[in-house]
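Complex shown without one protein chain; remaining protein chains in place.
Let's turn to chain A:
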């Protein structure tokens, strides 16, 4: 008996459509978010993450109605992120049917917001999203830095230290995206995934770079991730969630089949 590792399809939503880009650029359409979410719910996904990828820099709020529609028929946990900056934003998303909210830039600008959010709503619904980029040169001790605004702005914050601080401030989970790997399909950045998984007591979701099912296995076994997030391999029908689970289980990872 044990806790299963989770597979989390991620819906990056822009202007009401699910999209997927490479390194946050070169966007490709992947459908209507409610239909996509419904499909993953039926396919055996363990959770769904909904990220309004334009919210942060265009000052737009995540579409509450889409979240409401998804929540009305998706009976697995739903995390919503993108433009979550205030306690009121969180309350609005939770009332719309989200189970967790993902806080990214706002945590960097005001770390105490994470504390306030966690105190108010409980750590179980506060995910802190970290976009990390490797900043050390080849041969140096590996070091990763936090970037905001879709990977455009460096912050000078060390990713591993930041993750530990966020867990101390009340994050119930860390969603770790490797900016170098995002959309590249060559696998997660296992170095930063392992470093952060070892550094924090809360669950870590690996994100960014999945191109095949072995990458999911590597994220769990080598990266130490508790959950693996992927988008394009599922959106464009390369693999089903069931195939991914069967493959991971066959490699000795406990899954919900």
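Here is the rule we use: a contact is a pair of C-beta atoms (placed from the backbone, for glycine too) under 8 Å apart; a residue touches a chain by one contact, two chains touch by 3 or more; residues count from 1.
Simple rule for what comes next: contacts and distances are computed from a predicted model.
Participant: What protein name does the UniProt record of the undisplayed chain give, "ABC-2 type transport system ATP-binding protein", "Imidazole glycerol phosphate synthase subunit HisH", "NAD(P)H-quinone oxidoreductase subunit 4L" or "TRAP transporter large permease protein"?
Facilitator: Checked against "ABC-2 type transport system ATP-binding protein", "Imidazole glycerol phosphate synthase subunit HisH", "NAD(P)H-quinone oxidoreductase subunit 4L" or "TRAP transporter large permease protein": the hidden chain maps to "Imidazole glycerol phosphate synthase subunit HisH".
Participant: Consider the whole complex, including the chain that is not shown, and state which of A:12, A:46 or A:131 touches that chain.
Facilitator: Answering carefully, the residue with contact to the hidden chain is A:46.
Participant: If I consider the whole complex, including the chain that's not displayed, which of A:123, A:184 or A:221 touches that chain?
Facilitator: A:123
Participant: Quick one: which of A:31, A:97 or A:191 touches the chain that's been left out?
Facilitator: A:97
Participant: For review purposes, identify every residue of chain A that touches the missing chain, sorted by number.
Facilitator: 1-6, 41, 46, 68, 71-73, 75-77, 94-99, 119-125, 172-173, 201-204, 226-227, 256
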